[in-house]
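Below is the structure I would like to discuss, written out as structure tokens.
Note that one protein chain of the assembly has been removed; the remaining protein chains are unaltered in position.
Our next item is chain A:
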Amino acid sequence: MGASQTRAEHQYQDLADKTGFSFEQIKNLYQRFQQLSGNEETISRANLDSIPALANNPIRKQIIGAFFDKRNQHQDEVGSCDQIGFEQFLMVMSHFRPPNLRTTDEEKEAMRKEKLRFLFNMHDSDNDGTITLAEYRKVVEELMSKSGEIGQETAKAIADAAMLEVASINVPNMGPEEFYEGITFEHFEEILKGLEMESRMHIRFLDVDTSTMRCGKSQS
């Protein structure tokens, strides 16, 4: 027990430094990872797909896709992979950490950029660095897909209006001949700066072990 314990701790230390989680949180997430992967080393899309609670989520494909997207690993790779290990799982999760009292303003800025980058990657499916009108339309359609039969027209109209808004805020003096290619990351940041992502885009990661409390939940 002793040797493996220190090795695990050493590993955790590594992960903690990279992702910023605490040991307790990493342990809990590891347990969840084991649960999801069926005690394997990696999880695939099918594992995540089978979580029953996600069935009602209109954007689950994008969420699952984000886990397998190499751009979210901060290693300048692109493309997607089929299986991810625990470290990659943690990297994706680390995008959702909240700021704490001691985070300085620059760190908050960096956090916000990181989170916005995550969102941007989710929208920009063909990885060309811009969100085109077609991609944005797809986003709106997916968002409304679970809310009953919405006309395609309405979804298109909303996406068009949104795109128009982005264009008007960022490039106000466009001539009628020019064409707005798509939303770049800077424009994306600009339009969402009112939302204060660093305080909104986070979930509460557990510091205590709740596996014993999760009785009756499905073992997915």
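Methods note: a contact is a pair of C-beta atoms (placed from the backbone, for glycine too) under 8 Å apart; a residue touches a chain by one contact, two chains touch by 3 or more; residues count from 1.
As a convention for this text, contacts and distances are computed from a predicted model.
Trainee: Among "Mitochondrial inner membrane protease subunit 2", "Sodium/hydrogen exchanger", "creatine kinase" or "Pyruvate dehydrogenase E1 component subunit beta", go ahead and choose the protein name stored in UniProt for the chain not displayed.
Mentor: "Sodium/hydrogen exchanger"
Trainee: Tell me where the left-out chain touches chain A, residue by residue.
Mentor: 29, 32, 35-36, 48, 51, 53-54, 56-60, 63, 67, 93, 96, 98-101, 119, 122, 133, 139-140, 143-144, 147-148, 150, 153-154, 156-158, 160-169, 171-176, 178-180, 191-192, 194-195, 199-206, 210, 214, 217
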